[in-house]
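Supplied in structure tokens, the structure appears directly below.
Missing here: one protein chain of the complex. Every other protein chain is in place.
Chain naming follows the written order as A and B, and within any one chain the residues start at number 1.
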Amino acid sequence: MIVYWLCFILFLVGLYGVITRRNLIKIAISLSIMEFSTFLFFALVGYSEGGVAPIVDPADPVKLYVDPLPQALVLTAIVIGLATTALLMAVIIRIYRKYGSLDIREIKNLRG
Amino acid sequence: MKGMTTIVKQTTKLIAGMIFMYGIYVIVHGHLTPGGGFAGGVIMAGSFILLILAYGSDFLKLLKEESGTTMYENLAMIVVLFLAVSGLLLGTHVFFLNWIPKGTVGHLVSAGILPLYNIFVGIEVAASIVTIFLALIIFKEEVSK
Partner (left out) sequence: MEIAISVITGFMIIGALYAIHARDLLSAVIACGIVGYSLVICFLLLKAPDLAIVQIVVETITLIIMVAVVLDSSREEAFTKLDRQGYFTAITGIVIIVVFFYFMKISVASLDPFGEGTLRMAHSYIEGATEKTGSANLVTGVVFDFRGYDTLGEATVLVTAVLGVLTIMRIKGKK
């Protein structure tokens, strides 16, 4: 059960980074860390002790397989995380070119 | 942007083709070994990114506007949708059904419509990632105030 505690603590570290940091790149890195913790949690829930990887070999029957359903959900989520990070980076590049700094308090104070 | 040194260019000449072939292998054997459409697509995109970074955009004469990668991506997406609708029109009247007869388990030509899905999703993912890379990093001088 200590693995579940550590996984939640990783999520909280990412959340702390999103709340208290002022630089935009630090906020993007913390968002990425929160996503990694949820992937780890899904893979932990589907694991069975003594199971093998979910690939069927017709000549060698096996009794216990690891659950394939959480792995299918995480497979989709990893590629969507890449798309989200790329879009966030595009917005950061435009903000830096227009305002000249990456600090969220200075961006709020300037008006166009 | 400028390219890299001579050692990197010579090594890239030897390796980039092999990475592309490895990506095709992971896609086509998606229903037999771990991998599938998404992993193989990203590996194929990786070989293109390696070529662009090693030789520089001046040498490859990349145009300062949209290249043809979005055409591949849109065509692959349309074929995926057409394969999904084809279950509705041709086979039994159910949307998204696996209607091609499935062979024996473990052979390369088996599992119905799954290898075709893998191939077209792989092409679409590869074209998406190359387009994102080109738009963020290479095409820079087009933005004007």
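Note that a residue touches a chain if its C-beta (ideal position, glycine included) is under 8 Å from a C-beta of that chain, and two chains touch if they have at least 3 such contacts.
The shown structure was predicted, so the numbers you read here are calculated from the model rather than taken from an experiment.
Note that the absent chain touches A, B when the full complex is taken as a whole. Although one chain is not shown, part of chain A still touches it, namely residues 1-10, 12-17, 19-23, 25-26, 28-30, 32-33, 36, 39-40, 43-49, 51-58, 65-76, 78-87, 89-94, 96, 101-103, 105. Although one chain is not shown, part of chain B still touches it, namely residues 26, 30-39, 42-43, 45-46, 49, 65-66, 70, 73-74, 77, 80-81, 84, 96, 98, 102-103, 105-106, 110-112, 114, 117-118, 121, 124-125, 128-129, 131-133, 135-137, 139, 142-144.
The working rule: only the chains that are shown with their structure count from here on.
Between chain A and chain B the centroid-to-centroid distance comes to 23 Å (mean Cα coordinates, whole Å). Those residues of chain A whose C-beta lies close enough to touch chain B in the complex are 53, 55-56, 58, 75, 78-79, 82-83, 86, 89-90, 93, 97. For chain B in complex with chain A, the touching residues are 33-34, 36, 38, 42, 105-106, 125, 128-129, 132, 135-136, 143.
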